[in-house]
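First comes the structure, then the notes that go with it.
Only a single protein chain was left out; the remaining protein chains are all shown in position.
Chain IDs A, B and C follow the sequence of writing; residue 1 opens each chain.
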Amino acid sequence: MSELVKSPAIGDESPVSATAAAAPEATPKQLTQWAEIRHRFVQNKLAVVGLVIICLLFLTAIFGNMFAPFDPGAQDLENTLASPNGTHWMGTDALGRDMFSRLIAGTRVAMFVGLASIFFAVLIGVALGAIAGYFAGFADTLVMRIADVFLAFPLMIGAVVIILVTGRGITPVIISLAVFSWATVSRLLRSSILSVREMDYVHAAKALGASGWRIVRTHILPNSLTPVLVYATFNVGTTIIGVAALSFLGAGVPVDVPEWGNMLAAGQAFIGVHDYLWLYPSLFVVVTVLGFAFVGDGLRDALDPKLR
Amino acid sequence: MGRYVARRLGQMVIVLIGATMVLFACLFVLPGDPVGSIAGSDKARDPAVVAELKARYGLDKSLPEQYVNYVSKVATGDLGEDFIQRREVSEILGPKLANTAKLALLAITLVTVFGMGVGIIAALYRYSILDMATTFFTTMAVGFPTFVIGMLLMKWFAVELQWFPQLGGDKLEGMVLPAVTLAITDIAFVARLTRGTMLEVLRADYVKTAVAKGLPRRRVLFKHVLRNSSIPVVTYLGISFGALLGGALITEAIFNWDGVGLALVQAIQQQNNPIVIGVVTYSVAIFVVLSLIVDLLYAALDPRIRLS
Amino acid sequence: MRGAKSAKWVVGAVLVALAATACGGGDGDSKDKGNTAGGGTFRLGSTEPDTIDPGRAHESTGILLSNALFTGLYSNTPDGLAEPALAESASSDEGCTTWTFKVKADTKFSNGEVVDAEAFARGWARSAHKAAASDVAYHFAGIKGYDQLQDGSAKTFSGVTTPDAHTIKVDLTKADCEFVLKTAHTAYSPVPKAAKVGEEDKAFGEAPIGNGPFKMDGSWEHNKAINLVRNDEYGLEKAKLDKVQVTLLNDKTAQQLEYDGFQAGTFDYAHIPTPMLKTAEAKYKPQNKWFAKDTNGMNYVLPIGDNGPTNSKDARLAISYAIDRQAIAKGVFQGYQTPSTTIVPPAFPKAYQKDLCTSCVKQDVAKAKEHAEKAGLKPGTEIKFSFNTGAGHEEWVQAVARQLEDVLGLKVKLDGKDFPGLLKEQQGAQASGVYRFAWGADYPTPENFLFPLLHSASMNKDAEGNVVGDNRARYNNPEFDKLVDTARATKDEAARTAMYKQAEKMAMDDMALIPTFNRSQFRLMATDKFNGLDDINFNEDPILEKISLKK
Partner (left out) sequence: MLRDNISKQDEGGGVTTSEILSVAETGGGTGVPLLEVDNLQVEFKTRDGVAKAVNGVSYSVSAGETLAVLGESGSGKSVTAQAIMGILDSPPGRVAGGEVRFHGKDILKMSDEERRKLRGDKMAMIFQDALSSLNPVYSVGDQLGEMFRVHRGMSKKDAKVKAIELMDRVKIPAAKARVGDYPHQFSGGMRQRIMIAMALALEPDLIIADEPTTALDVTVQAQVMDLLAELQREMNMGLILITHDLGVVADVADKIAVMYAGRIVETAPVHEIYKRPSHPYTRGLLDSIPRLDQKGQELYAIKGLPPNLLRIPAGCAFSPRCPKAQDICRTEIPVLHPVTEQDGTELPGRGSACHFWKDQIHG
């Protein structure tokens, strides 16, 4: 998203000239790698916007209940389906619950489900991907074929089948989404490990007699995780949409949980009549998805400018 | 190339076996009572009836036996008989497959034409109003859940404006709304992907070479840029087509499109396992086959893959 | 909608209910006669049926179609009265164990075959036989020989004989003075010789040959359409429409599709999704296309009576008092449903006892707490409230749950699942807590509520303790049983009704079921194009045989 203009000041077309390379005198502002990454990230305005969105979402998830005007579960049957007004900024739903307060409460659910399922996907994916990428041979083949099996299930179809057998609930939703996303993580990590493994510093570490596990942990993993990190960030948003879709299919979290997908699924019945019922939840989803996408883009560009 | 194809075919078979095992495990090993749903839940469950039903559906055998039975039957195209209408599953699913395929074909056409078209234009006129509009549209399309998009399209274009029929049917105009719903997210993804790879390829040295050779702009674009930028896009399109052919749960439900996705949603509600198994097996298989085709296509497009 | 294994297991809150006392269709007919034209195609959308075989049809579309394709001995008027159709007479002995029907002569199936007594006997046995695996076979349970058909050892009812071509004699195992009402059910349809008895018969179900006002136009196009054409050989008053086109919809979005389809001009008749009622009424009432019928299918909260927190009468009373039905009717249902105070619906005016449920009349926090204390239903007690998702129940169950939490301090765990899953769980020996529950009658008698739902014989526990009968509340009161049994064997209608009333009160006092809402039916009908769209029938479907094109 932020293809920075190739500045001639940073690099002309030719590689660093012999003379300049022969003059490795430290400049006073020698940036560390992380500071450099941070610098590149902050340069990207959209990424910063995304970061602000995510921070706000986290703050909302943690402290939202303190500033929500109403109890998100409190029903007011005298005042159902009220259009947005001074008291209920985003209106009330079919049970007279304050939409704004529910959306705030939903932030916590969305963050939790989104992050938790990505977390588990990454956990399984990294563990198996690392094994496959580093040990190669049979372990690699085995892990990759298993990954292929899980990749072959379209996410929604796979998730729905799992929830069919486990029943609705936050945990089944998290598990089913994780079960069908880890394979991508494994693949990404494996191919990135394969290229890192051939890097000189890994050979050097091997030559120095470092143990296999040590090499994986200190040399290979940190350098291979970039695409995984980017993928994970991107996919928090995608996962949140997935949860909403599951709710629409009646396979999401329990109906009384103030979850955006639930609210959307309830609100879609009122399309054309009470549009705010689906519009506001949609906006929360969109903004969240965008926030994570922006940050994912920014991270990708910042971590590895060549990747973009 | 021949060996490569053979190896990929072998992998495909392994993946299919693995996927059917996973599915089988989900449906029959995890808690749940497949017979309950056949016997009719609100009806006397006469032990004799249950036993007979079990025998009829082969549920009285051990799991491995059931699995082997099932796989050997599936291999010959026999998916058994469904629990509700008691018709041959293959007979039930046959027309549905055709319907899903029709929709998928139109959708992927839309995705290819509009996704790539918009992406190319956005890349060529980078930072123009058009590019910004594209970015805006694509982020929105990615962020809004499919079911909201689908219901809005139906509401606006079928119910209010009546430009398109509300329910599908076999005519092209009946397919437009569901196909657009199905395509819209992918159009956004493909547009972004095309734009990204185009920009990357436009920066490539060989494009500079092509310009330096004095080639007309059109030739540079359509010969040197497009072929190279189409490689990742074609991969995405292929995978996406595989997923589309696997059935669209939400879109088919919204537009009452009699495809495999809708069949799956209903079968899950009715715990009609033969249909569930049939659809999932099919969508996994089609996905795997498409992945294979994509890999071969990739090799055809990029000699570096083909010849290494 | 669909997902119901049986017509009486009502899934949707608004869709399926009982026919009721309402304006009759007769006036409209005579008034419209002048501008009626022949022909026309009536289009409606409905869910893909499980089956349209009359011996097996059990959910709304199946019933709609088999009712159009077949005509039995009796039929129900929209007002819920049984009236003879092909029966010339029906009579029973004093003990109500033997019934004799006379069948109208010279009526034919659409293939030209004569509809005689044998055709009925064949149809009944076919439906009850094990091979049919019919979900509606239990409607024959009272007839002698039912068990032999069910286990496959016989192919005919020992209790059904045909002394001549126009006489059917039925022997029952137990007295049933209302047996005649049962014959209005589609399962009691006659079938031609082409229908196979005692073996699986898929072919007949794909394109049934019937004796009804309409016949199949081609075969059932699965998930697409079922087309009917007028049966010009029909033995009773012939239909006027040329065609009926039933577009088959998926149950996930059928309501929305019907409604949208009506607006888009795709359908001439439509159900209305609850959220759209207000808009639909505002738009279509002035155009005279809005139809509302104050019907009386019953919604309950079903408490598990022998297990868990609801095993005492006081606990159930506490729950009933805690629910604010008025607020829910007004707030959640926007006034389109009314609170109910009885087990038996107002559809049966002779048996209806308004406000029989005193705890239902008005929310009473003090009384609720009082009973809760008596029952030991302490704040913090966990109670499960199970319901089926995707059928429009999400909102009101949440409202009830919240009220129970607010008033009684209970911890309500809402458990939404698909319909088969819900029914299965209800049946389980470990079932506990409360369930969303609704019941629609198969025949117009209070007995059809009291016996299946509350009689201990309807519990029918299997070896593992699963309740396979319909008495899911596990209500077990010998006195009640006796009263209902006596009533069934009482020939005098007034006396019988009095006994049913007494039995209902008994069950109500025990709070065996917790009534919540009566139900109203709403439709959109293209009255600008058709006559005869001023009522819906007992099965809540359009009265196809009365509809005619406007000139």
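One rule holds for everything that comes next: contacts are C-beta pairs under 8 Å (C-beta built on N, C-alpha and C of every residue); 3 or more make two chains touch, one makes a residue touch a chain.
Note that the structure is predicted; figures quoted are calculated from it, not measured.
Engineer: Given the contact definition stated above, which residue among B:207, B:239 or B:296 touches the chain not shown here?
Structural biologist: Residue touching the absent chain, from the options given: B:207.
Engineer: Consider the whole complex, including the chain that is not shown, and state which of B:181, B:228, B:269 or B:291 touches that chain.
Structural biologist: B:228
Engineer: Footprint of the hidden chain on chain B, which residues?
Structural biologist: 124, 202-217, 219-221, 223-224, 227-228, 231, 301-304, 307
Here is the rule we go by: only the chains that are shown with their structure count from here on.
Engineer: Select the chain whose centre, defined as the mean of its C-alpha atoms, is least distant from the mean of all protein C-alpha atoms.
Structural biologist: B
Engineer: Out of A-B and A-C, which chain pair has the most contact pairs?
Structural biologist: Counting C-beta pairs in contact, A-B comes out ahead.
Engineer: Averaged over CA atoms, how far is the centre of chain B from the centre of chain C? Could you give it in whole Å?
Structural biologist: Taking the mean C-alpha position of each chain, the two centres sit 40 Å apart.
Engineer: Hey, how far is the Cα centre of chain A from the one of chain B, in Å?
Structural biologist: A distance of 23 Å separates the two centres.
Engineer: Can you list the chain C residues in contact with two or more other chains?
Structural biologist: 252, 256, 390, 418
Engineer: Got the chain B residues that touch at least 2 other chains?
Structural biologist: Expected reply: 151, 155, 253, 265, 268-269, 271.
Engineer: Applying the document's contact rule, which stretches of chain A touch chain C when the two form their complex?
Structural biologist: Touch residues, chain A against chain C: 73, 75-81, 94-96, 167-168, 249-250, 254-256, 266, 269-270, 272-274.
Engineer: Where on chain C does chain B make contact in their complex?
Structural biologist: Residues in contact with chain B: 3, 5-6, 9, 48, 50-51, 130, 133, 135, 138, 150-151, 200, 202, 222-224, 247, 249-254, 256-257, 260-261, 263-266, 390, 418-421, 423-424, 427, 460, 462-463, 466, 468-470.
Engineer: Once bound in the complex, which stretches of chain A touch chain B?
Structural biologist: Against chain B, chain A makes touches at 1, 3, 6, 145-146, 148-150, 152-154, 156-157, 160-162, 164-166, 237, 241, 244-245, 248-251, 261, 264-265, 268, 271-272, 278, 282, 285-287, 289-290, 293, 308.
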